[in-house]
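One protein chain omitted, others in place.
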Amino acid sequence: MIEAKSEHKIAPWKIEEVNALKELLKSSNIIALIDMMEVPAVQLQEIRDKIRDQMTLKMSRNTLMKRAIEEVAEETGNPEFAKLVDYMDKGAAIIATEMNPFKLYKTLDESKSPAPVKGGAIAPCDIEVKAGSTGMPPGPFLSELKAVGIPAAIDKGKIGIKEDKIVVKEGEVVSQKLAVVLSALDIKPVTVGLNVLGVYEDGVIYTESDLKIDEEEFVGKIQKAYTSAFNLSVNAVIPTSATVETIVQKAFNDAKAVSVESAFVTDKTADAILGKAYAQMIAVAGLAGDDALDEDLKG
Amino acid sequence: MEYIYAALLLNSAGKEITEDAVKAILVAGGVEANEARVKALVAALEGVDIAEAIEKAAIAPVAAAAPAA
Amino acid sequence: MEYIYAALLLNSAGKEITEDAVKAILVAGGVEANEARVKALVAALEGVDIAEAIEKAAIAPVAAAAPAA
Amino acid sequence: MEYIYAALLLNSAGKEITEDAVKAILVAGGVEANEARVKALVAALEGVDIAEAIEKAAIAPVAAAAPAA
Amino acid sequence: MEYIYAALLLNSAGKEITEDAVKAILVAGGVEANEARVKALVAALEGVDIAEAIEKAAIAPVAAAAPAA
Amino acid sequence: MEYIYAALLLNSAGKEITEDAVKAILVAGGVEANEARVKALVAALEGVDIAEAIEKAAIAPVAAAAPAA
Partner (left out) sequence: MEYIYAALLLNSAGKEITEDAVKAILVAGGVEANEARVKALVAALEGVDIAEAIEKAAIAPVAAAAPAA
């Protein structure tokens, strides 16, 4: 460990930096490690502007952040906090906030924006180039397109793409040449922003997979729970204000079904029984042919 | 349903639905007429407007289906 | 409709639908039985699966309602 | 419908639907039990599979709705 | 379902649905009446317009099926 | 529905549905537990196959029809 060896002659600015980081770490209940490696400067500035009021973002060297975290964990007697360093990655930064980890994640997620894919990167999805004019005049771009396998030609004085084409599949590496072409076509297949590496709150460290909430899934679960409760209440006849009417209706429908099936006429089911017999008569009349029918039934 | 068919046959023919009439039809059809069922049926149909009941049967499902549209 | 009800009664009672049986029911119901119509009915229903036709009738009104909707 | 409810109660409790049992329930409910209707009910329910009739009724609307869709 | 059938029997007969009445019917039907269930049912039915609920039941199924489409 | 949810929570957690357990949950949820309802709930669930009762579609359509209309 380089730091261990150089402990006694550590540069004063580093000590200051670690102290500043420690102050930040102690300032809030929720501490997040985020990854901002891939975020271009322009976007980063936009994001910082957006989140400024809700959280403090501080970049530093990993070694210094690690040291600050470990020292805070030790000073506060909180070994769980020290585990945050396990989530550190290159390009990490610290966020201190009072926003709960789930809200923090949502806020950061919503602040992401589309960006061009870089050469050498893995395509995050199938990248498709759409047919149509590129708006560019004839020139070397035409051969650049062709070189990466995009069918292009001059059309009405501009370079046009002849058909939709998936130029790289999800998971494949985007070549340097293709990246340049996609950028020129203003195709932004990646989303960049601050990715959560780990968030500490109250003794628990949350990772992205913990924090990524699928609201649809929750809605589905709520519906399933409600339906289950509704069915159980009705089927086991445990009346509640939400189900008592349905229970009454089920009992009535049971009685009606048995009355009709047995042709035992009651004041509530006379119509249904007579109607059923009539409908059957009409159905059979339909099979009987005109000669077998009286005037009323001929149609 | 034999009992009901017998009653509707009478109604359709414009005859009164009496116990004797229902029984006579059942017997003619080779059905052993249960005295109590005949009695109960005739009593239950008293006061029922059969024409209206049938009409409702023909229309009811349609009416019910309407809000579904 | 009396003729059909007579046929339904026989079917429901598990009897064969013959001209004589239909006629007997009609007469018991006080209906003058038209010979030709009885013949036509019995002929038409020969080989017809009445149970199936009736079953469909239970569902039909709703289906019928669809175009009305 | 009192008579039907009495029968359903017995069926649901796993008891046999007899004239005496139906009458006892009706009387307990303060209903004057009509002898003929009780007899008719028990006779009418002979041969009816109550559980099946109830189940069918619960499903029918849905099945019926399909063609309407 | 015995408890609800007993309650509807009373309703159908135009009687008030009281704990005692429900219990009496259950006992007459040979069902051991659970005190708490009777209480809970009677309480739950208070404020429910049974006639209206039943009326709705007669029409609803078809209409309700629509959103499933 | 609080009582039902309490029962389902216990069932889902593989715990026995007892009066005490239901009451404890309700109280923890800030609900005043009605003794009779708790008792009725536990009694009603005795012998009920909850997994099956949950799956079996209650004729919700009726209840559903209201908002659908």
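Details
First chain written, first letter: the chains are A, B, C, D, E and F, and each begins at residue 1.
We adopt the following convention: a residue touches a chain if its C-beta (ideal position, glycine included) is under 8 Å from a C-beta of that chain, and two chains touch if they have at least 3 such contacts.
Just so it is clear, the model here is predicted, and its values are computed rather than measured.
Touch with the hidden chain on the side of subunit A covers residues 100-103, 106, 201-204, 206, 210-211, 213, 215, 218-219, 221-231. On the side of subunit F, touch with the chain left out of the figure occurs at residues 1-2, 5-6, 8-10, 12-13, 15, 21, 24-31, 56-58, 60-61, 63-64, 67-68.
As a working rule, only the chains that are shown with their structure count from here on.
Farthest chain from subunit D, judged by C-alpha centroids: A. Between the CA-based centres of subunit C and subunit E the separation comes to 39 Å, rounded to the whole angstrom.
Subunit B and subunit E have Cα centroids lying 29 Å from one another.
Shared contact sites, meaning residues of subunit A that touch two or more other chains, fall at 237-238, 240-241, 245, 249-256, 263-264, 266-268, 276-277, 279-281. The residues of subunit F that reach two or more other chains are 40-41, 44, 59-62, 68-69, listed in rising order.
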